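The next block holds one structure in the form of structure tokens; read it before the comments.
With one protein chain removed, the remaining protein chains of the complex are shown where they sit.
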Amino acid sequence: MQTEQFLREVTALPGLSGGEEAVARYIAGAFEPYCDEVRIDALNSVIARIRGRGPKVMLCAHLDEIGMMVAKIEDDGALRMRGIGGVDPRILPGMRVTVHGKERVLGVIGAKAPHLLSPSEREKNYAWDELYIDLGMSAERARETVRVGDCVSLEGGFTELMNGRFATKTADDRSCAAILLRTAELLQRMDTTADLYFVLSSQEEVSGYGAMTAGFGVDPDFCVVLDVTHAKTPGAPELEAFEIDSPTIARGPFIHPYLRQKLEDIAKEQRVAYQCEVVPRDTYTDMDGLETVRGGVPGVLLSLPVRYMHTSVETFDLSALNECARLLAAYCASVSGAWRDELWI
Amino acid sequence: MDLKQLCEIHAPSGNEKELRRLLAEEARAALGEENVRTDRMGNLLCSIRGQEAGKPHVCVSAHMDEVGFIVMGATEEGLLRFRPVGGIDPRVIVSKRVLVGEKRLPGVIGAIAIHLQTREDMDRVPDYDHLYIDIGAKNKQEALEQCPPASVACFDAPYTLFGDGFVCAKALDDRVGCYNLLRLMRESYPGDVTLAFVTREEVGLRGSAGAAYALQPEITVNLEGTAANDLGCGETQTQVCAAGAGVAVSFMDNSSIYQRRLYQKMMRLADRNAIAHQVKRGVTAVNDAANYQRAAGGARAITLSVPCRYIHSGASVCCLNDVEAQYALTRAFLQNV
Partner (left out) sequence: MLRDTLKTLLSAYGPSGNEHAVAETVKSLIAAHVDNMHVDALGNLIVEKYGTEETGKRIMFSAHMDHIGFVVTDIDEKGFLRVHNVGGVSPRISSARHVVFENGVEGVLYCQPVKGEETAMKHLFIDIGAESKEEAGQYVLPGDMAVYAPDCFELGEHRVAAPAMDDRCCCALLCELLMYLDEPRNTVIGVFSTQEEVGLRGAGVAAYSVNPDIGVALDVTAWGDTPETKLPAISLGKGAAVKFMDSSMIASASVRDALLKAAAEAGVPAQREVLPFGGQDGSAIQRARAGVPAGCISIPCRYVHSPAEVIDMRDMEGALKILLQFVENV
């Protein structure tokens, strides 16, 4: 499938953490043509395998997304909500959202009008309790349509900007799902010995349980985690933001030095431009939970820089995405049994 | 290796390679090639076969890694930007010497001269966004050529004996534990014993998670260095334990509540064998015992610590008698299990 088409479709699907069923089914279908087996596990993670005799390698990107849940329905029909994952309430006022009630309905996030706020109130950002979802319905109909516990997804939209850049909801981390799919496609024409597991993990935005439990089930020798990282924008801290046009390879105590060196060597060999991202401690990706599963899963972290993370206009560069896939495919093809023995020499 | 040699090796979390190599050499010499292995997490696991059947498998664990620094980048002027690896209070690193990278390039962490500081500057706590390592590089390019991103640095601090049996050094947490594991290696015990030198404790108990799952020992004795806070604080209620008062036995810390029976057994054993010991009173810190207690279906664990003053600095201080007591109590436990 064309990467752009896949992205357009997959970012349009709701898949809030813990409620990833629909997007999991779609992604499982997309991997089907390239894999020997595809399944969806107990926590909604997709596990697609290209069989091999060599070391087991788990390639992991997450399929869930941030969003909200209805926490209370006020007497007047306004919905109070809370974030699933790290939602910044500052992006919400004036946003159109989809409320997944008995039927899918459009909601608008409202708050007290600025005209009615005191000057000191206007200095502060809205807190969760000051925001609500307006369904444009009577209170009675709102209660018939929506219940506490229903999910709310952020505004969608897939916009092509200049220079092959795209702005969409859920580039975090569906862009990396696209990288994995493209990798699987590229591998069809390459020789590999590794036993490859493409894992699209659930719940990364809330707990990381998807990758941990899928990792326990797969029991891999190594892992490659793919996630998004911050692309530079004005005011972003210098050490934690990167150029948008090429992937980053992480270095730090959570990253295996030998496997990382291999990845960098292969990038150079394949002439894939990359940036170095130093992570002094937790990576805040699936790596953190996956690496300590069972007896340990040493691995590397490959990231695609994205602007405006955790908004509905996450922006990335399609050529950087394709380069990630090219690098990853070459890496998978290079994996050999010798790596297992050389890990700690 | 003695404690001095152990402390002088550089092994910030994730860079335990050199220490592991040296420990492995010594372990192979003592126990034979077949009883020493490195697992997936880079932990060095050394097995000692028990003399009797039917005894529980005990693991004694200490972490190889120490806190340190990691190079993030460089300024145009050639100063290295860096972050801590593990928990280091930025207030203790100003005006200190460090050694950077595999070549151990000397560097210093300076500060703006007091003459040039404003009133507000003087009240401000230094933070990692305003501290730099100066290796003498002329510009960014030279700095990063010498110290590429992710190079690690350690305190450049000698091992010095002072006072009445005290030592001042970097990395006492947890080279004291590694040192005692090496000593425990020279004997045999009634039950099977695994001595585990684990990686990356200081960045969130990483290495031991793998070791605990792979080994699943019935009992684990975790050997640590722990913050003492015994001098100059006046009130006894904030004391954690005291340097020079013996090995500290924990009933609870921020990552484990230890099994009461095991805690009491340790206290009794120390009493009976006249080993200097104390209760670790403060509920502070997290350590690898959490992983050993809660890997897979769960097991018993206890932590025995050497009290260390100024822990996680280049000048941590402990009492050699306490190191001895940690060894003696662990040995007594293994003999009596």
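As written, the chains take the letters A and B, and residue 1 is the first residue of each chain.
Everything that follows uses one rule, which is that a contact is a pair of C-beta atoms (placed from the backbone, for glycine too) under 8 Å apart; a residue touches a chain by one contact, two chains touch by 3 or more.
All figures in this text were calculated on a predicted structure; none of them were measured in a lab.
Could you tell me which of B:Met1, B:Val279, B:Ala315 or B:Ala332 touches the chain that is not displayed?
B:Val279
Looking beyond the chains shown, say which of A:Leu106, A:Val148, A:Ala273 or A:Ala338 touches the absent one.
Within the whole complex, the residue contacting the unshown chain is A:Val148.
Identify the residue among B:Gln293, B:Ser313 or B:Thr330 that touches the chain left out of the display.
Within the whole complex, the residue contacting the unshown chain is B:Gln293.
Identify the residues of chain A touching the omitted chain, counting contacts across the whole complex.
Listed in rising order, the touching residues are 17-19, 21, 41-43, 45, 69-73, 80, 82, 84, 128-129, 147-149, 203, 206-207, 209-210, 212-214, 216-217.
Touching residues of chain B against the unshown chain: what are they?
So the residues of chain B touching the missing chain come out as 218, 236-239, 251-252, 257-260, 263, 279, 281-283, 293-294, 296-300.
Keep in mind that, in the parts below, only the chains that are shown with their structure count from here on.
Round to the nearest whole Å and give the separation of the Cα centres of chain A and chain B.
35
Within their complex, state which residues of chain B touch chain A.
Touching chain A: residues 12-15, 17, 20, 38-42, 70-73, 81, 83-86, 148-150, 200, 203-204, 206-207, 209-211, 213-214 of chain B.
Would you tell me which residues of chain A are touching chain B in their complex?
221, 238-239, 251-255, 257, 276, 278, 280-282, 291-292, 294-298, 343-344
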